[in-house]
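This is the structure I have questions about; it appears just below.
Here is subunit A:
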Amino acid sequence: MNWGSASEFFAMGGHALYVWGSYGACALLMAVEPILARKRRSQALIELKRELRANQDSQDETTS
Partner candidate 1 sequence: MNNRIINWFKFASPQTFYPLAGKMIPWFWALTALFGIAGLYIGFFVAPTDAQQGEGYRIIFIHVPASWMSMFIYLVMAFWAALGLGFNTRLSGMMASALAPTGALMAFLSLWTGALWGKPMWGTWWVWDARLTSELILFFLYIGFIALQSAIDDPRRADKAGAVLALVGVVNIPIIYFSVKWWNTLHQGASVSLTRSPSMAQTMLWGMLLMALAFWMYSIAVSLARVRAIILERERHAGWVADLEEVRS
Partner candidate 2 sequence: MDGPSLPAALGAVIRRDLLLAMRRKSDVLTTLFFFIIVVSLFPLGVGPEMAMLRQIAPGVLWVAALLATMLSLNRLFAADHADGTLEQMALSAVPLGVLVTGKVIAHWLLSGLPLALLAPVLGLQFDLAAGSLAVLVVSLLIGTPVLSLIGAVGAALTLGVRGGGVLVSLLVLPLYVPVLIFGAGAVEADLTGLGATAHLSLLAAFLALAAFFGPWATTVALRIALE
């Protein structure tokens, strides 16, 4: 075990800014990217449903 206490762990031997700056940016971007990918898919799904509903409505109109 390298660290005596939690504060020692967060201080990173005086390199806190650099170590946590790297890991923080990494964690942030890796959290954002999957959210963006999911958003893109749900957006595509919404548009798909809208298009299908529009097609169905126009079909209903022609049959009625």
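Rule of thumb we're sticking to: a residue touches a chain if its C-beta (ideal position, glycine included) is under 8 Å from a C-beta of that chain, and two chains touch if they have at least 3 such contacts; residues count from 1.
Selection criteria: all candidates are chains of the complex that A comes from, given by their letters.
What you see is a predicted model; the values in this text were computed from it and never measured.
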Interface partner of subunit A in the complex, by touch - 1 or 2: 1
Residues on subunit A engaged by candidate 1 in the complex (per definition of touch): 1-3, 9, 12-15, 17-19, 21-23, 25-26, 29-30, 33-34, 37-38, 40-41, 43-45, 47-49, 51-52
